[in-house]
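Working notes, structure below.
All protein chains but one are shown in place.
Chain naming follows the written order as A and B, and within any one chain the residues start at number 1.
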Amino acid sequence: MNEPWGPHDLGGQEGGPVDLAERDTAYWEWQIDAMIRLSLKKGLISDFAELRDGIEQLTQDDYDQCSYYERWAKSLAHTLVSRGVVSDEQLTKQIENVRRRQEAGT
Amino acid sequence: MNAPLFDVGQRVRIHDRTPAVHHRVPNYVKGQVGTVERVCGMHGEPEKFIRGDGNPRQRIYRIKIQQENLWQEYQGSVRDCLEVEIFEHWLEAAE
Partner (left out) sequence: MTNYEDDKDHDHEHDHSRTFQADHAEPTSDGARIGLALRELLIEAGHYTAEEEQTVIAAMQDASPRDGGKIAARAWVDSEYKKRLLDNGAAAIRELGYEIEPYEFTVMENDASTHNVIVCTLCSCYPRSLLGMSPAWYKSATYRARVVREPRSVLTEFGVNLADDIDVRVHDSTAELRYMVLPERPVGTEGWSEAKLAALITRDSLIGTQRDLVLS
């Protein structure tokens, strides 16, 4: 077999038992989901394929350590920064704002 | 709509290649031979779209592959199968 194209191509790999625990979707995950749908609707991105492409280019370590919505968030951020919709500086600054607010518990 | 190149029941081989771009063919079915289970509609070709090469539409087929052909040590019935959606440009007729 070839090397897979990206870390997402998991079919046929080995792994432990499936974790069957049910988990409610957190509100921030719904917000990421909505952001993706609205980015499509508003034309900031034109197809899910763009986001999948971004996810497939994550390093294997990054892919394996991220949860589902973290991967979507990273991919959308990568795409929108590379398109100039937001700048890297703006995003870095805002991440810091989010972190500070979270740590202050507000 | 282009006429489908393959018919239901026809044996086809999935190309064994890995373009360095987003594509929707899982590695484990590349190079495999299966039969057309269903002829589906036309959809945008992801590889060209991602390269900024328009969004040409391609026929999708559902391809049925026997599990014992996919995995050497497969545990189960010889009739167990896997079905996967493959774009026409990834298929060729097989003997």
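What we mean here is this: a residue touches a chain if its C-beta (ideal position, glycine included) is under 8 Å from a C-beta of that chain, and two chains touch if they have at least 3 such contacts.
Worth saying up front: this structure is predicted, and the values here are computed from it rather than measured.
Engineer: For chain B, which residues reach the chain that was dropped from this view?
Structural biologist: 18, 20, 24-26, 28-29, 38, 40-41, 43, 60, 62, 67, 70-71, 74-77, 79-87
Engineer: Under the stated touch rule, tell me which residues of chain A contact the chain that is not displayed.
Structural biologist: Residue positions of chain A that touch the missing chain: 3-5, 8-23, 25-26, 28, 30-35, 37-39, 41-42, 44, 52, 55, 57-62, 64-74, 76-78, 80, 85-86, 88, 90-92, 94-95, 97-99, 102.
Here is the rule we use: only the chains that are shown with their structure count from here on.
Engineer: Using the touch definition up top, name the residues of chain B that touch chain A in the complex.
Structural biologist: Interface residues on the chain B side: 16-23, 26-31, 44, 46, 49-50, 55, 70-71.
Engineer: Write out the stretch or stretches of chain A touching chain B in their complex.
Structural biologist: On the chain A side, the touching residues are 1-5, 9, 11-12, 47, 49-50, 52-53, 56.
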